[in-house]
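Structure first, commentary second.
Only one protein chain is missing; all other protein chains are in place.
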Amino acid sequence: MARVVLSSDVAEKFTDRLREFDLEADNMRALMRAIDTRYEGLAPFLEEHMFVVIDGEMIQDQFLEPLEPNSEVCFMPKLKGG
Amino acid sequence: MTKQHITTSVNGESVEYLCEAQQTLLDVLRDELGLTGTKEGCSTGDCGACSVIVDGNVVCSCLMLGAEAEGRQIETIEGMATADQLHPLQKQFLEQASLQCGFCTPGFLVAAKALLDKNPDPTETEIRFWLAGNLCRCTGYDKIVRAVQDAAAEMRGA
Partner (left out) sequence: MGAEQIETKWIGKRIVRPDGVDKVTGRANFGADLRLPGMLEAKILRSPHAHARIKSIDTSKAEALPGVLSVVTAKDFPEVSGMADAGEAQVNFADLSRNVMAREKALYDGHAVAAVAATSASIATEALSLIEVEYEVLPHVIDVEEAMKPDAPLLHDDLFTKNVDPKPDKPSNVAQRLEFGAGDIDKGFGEADVIVERTFRTAATHQGYIEPHAAVAEWTEDGQSRIWCSSQGQFAVRDMTTTLLGIDHANLKVTPAEIGGGFGGKTTIYLEPVALLLSRKTGRPVRAVMSREEVFRGSGPTSGSVVRTKIGMRNSGEITAAELGLKYEAGAFPGSPAMAGCMTAFACYDIENAKVVGYDVVSNRAKCAAYRAPGAPMTAFAVESVLDELAEKIGVDPIDLRLKNAAKEGTRALYGAKFKQIGFEETLKAAKDHPHYSAPLGPNQGRAIACGFWFNIGGESTANVNVNMDGTVTVVSPNPDIGGSRASMVLMAAEVLGINPDRIRITIGDTASIGYSGLTGGSRVTFAVGMAVVDASKQVVTQLCERAAQIWEVDVEGVEWRDGAAHPASSNVGDFDPLSLEKIAAQSAKLGGTITGAAAINARGAGPGFATHICDVEVDKGTGRVDVVRYTAIQDAGRAIHPGYVEGQMQGGVAQGVGWALNEEYIFDDKGRLENPGFLDYRMPVTSDLPMIDTQIIEVPNPFHPYGVRGVGEVPIVPPLAAVASAVSQVVGKRMDQLPLSPPRVLDAIDG
């Protein structure tokens, strides 16, 4: 099981304010499929607007990233730096 | 537009050029003589990136017309090092990481050279006020001031 963590604005939009939930997945691709099965439209939104923090680590090439049984996958908005 | 014929000296070499009446010395150095080491940051005399030495005085070349250079002695950044030797200021700027982007650097070096030509042992305050006409946005000036102090010491043989 991986724990998905969303920011409150995303939760507001897609998950009826549920900010954390668990899904069965052993890599990011599987997780994104599971997310979209549960909340239609959320996965493409996350892919377009968010980047991913897996177990506290910012990940950019998240597609093939393996997940541990207790991984925490947190989506945060894409950033701009100077 | 009628152009004027000017004869002057740049870095010790006699130079002739044609310039439009409204062209600044900065325009002439960069566009007519190809001396692009002198930079344009504002064209209003506020940033010092275009500093050159004219007859021993630091001048913002954006505030002087090309036509006014007739018969003068002009020194630019391109004349600061000799063929095989950097000026002590140039060496110190490199050793002390006194530049980041390097755009303001020629202006600072020229202005600092003019200071040390007049005052071989300036205090920190004197350096800071002398260089107050040169803007740097990268360094916070700390390493620039230190480089000028150390170059001055080196030139005094201290």
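In this document, chain identifiers A and B correspond to the written order of the chains, with residue numbering beginning at 1 in each.
One rule holds for everything that comes next: a residue touches a chain if its C-beta (ideal position, glycine included) is under 8 Å from a C-beta of that chain, and two chains touch if they have at least 3 such contacts.
Since this is a predicted model, take the numbers as computed values, not measurements.
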Inset, instruction - With the missing chain put back, which residues of subunit B would touch it? List them for me. - result: 1, 20, 22, 27, 30-31, 34-44, 46-47, 49, 76-78, 80-81, 86, 90, 93-97, 99-106, 109, 124-125, 127-129, 131-146
Inset, instruction - Name, in rising order, the residues on subunit A that touch the hidden chain in the full complex. - result: 5, 7-9, 12-13, 48-49, 53, 55-61, 72, 74-82
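Note that in this section only the chains that are shown with their structure count from here on.
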Legend entry - Geometric centre distance via CA averages, subunit B-subunit A, whole Å: 55
